[in-house]
Structures are given as structure tokens and as C-alpha cells.
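Here the complex is missing one protein chain, while the rest keep their positions.
Right, subunit A next:
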């Protein structure tokens, strides 16, 4: 319930890679994402405020953010990045601005959800959480 709708199958695949030698693999990868992603979002924001806008660069920055998000299974972030890229292709500045705000909200929401999830994991144990994460 904690993560329903926020993550896709990729997250489940990463959880299945965890074993005794890498017990915190998913949390480590997620930490890398949240360490790197604020910079990507800031770069998109700065690029949006430049005049004239470089929609090719904006698309490239969104592509990076989408790629990282996809790698951890961040479904909503991935989808919003696709919308942002569509606005870039249409040179729709207002659309890009609206989409960026959504990306930032989804980013903050996911961070909060995952922090809760990993806290829960530490309390109840990994098997119990893995079973419930897709309900």
C-alpha cells in the first residue's frame, strides 16, 4: 500500500537481487538516485529559465532524469518525464514548466514513500515487506 502506483516491476527486480552479500542493495541504489536527482531537477529548472530556451538540452536533461528514475522503477517520475519531453518536442514552454512542477512533486512524494518503506522494512523484515509492496 505504501508504494502502490509509485513503482513498477523494475523495483521488484532490484529487490530480488538482494541477498546476504548485498542485503541493502535496493536502499543503496535508491540513495544514489536521491543524491543525484536534485541536481538534475535544478539543471532542468535553470535551463527552463534561460532565454531563449534550448529545448534540445531540456529534452536531454529530462532524458537523464527519466533514465535514472526508470532504473529504480520510479513509474510516476518516468511518466511525467515522458510528458515533459513531449512538451519539449512541441516547444511548449508553459507545458514544460507545469510538467517540471509535477516532476518535483512526484520526486518529493516518492522520496517520502520510500523513506517510510525502508523504515518499515527495518521494523518488520524484508520478506514481509516484499510480499506487501505490490498489494
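As a working rule, contacts are C-beta pairs under 8 Å (C-beta built on N, C-alpha and C of every residue); 3 or more make two chains touch, one makes a residue touch a chain; residues count from 1.
Criterion: contacts and distances are computed from a predicted model.
Asks: Just go with whichever of "GPI-anchor transamidase", "Embigin", "Phospholipid-transporting ATPase" or "Response regulatory domain-containing protein" UniProt uses as the name of the absent chain.
Replies: Protein name of the absent chain (UniProt record): "Response regulatory domain-containing protein".
Asks: Touch as defined at the start, partner being the missing chain; which of A:7, A:58 or A:72 qualifies?
Replies: Of the candidates A:7, A:58 or A:72, A:72 is in touch with the missing chain.
Asks: Given the full complex, what residues of subunit A touch the hidden partner chain?
Replies: 10, 13-14, 16-17, 19, 21-22, 25, 28-29, 32-33, 35-36, 63-64, 66-68, 70-73
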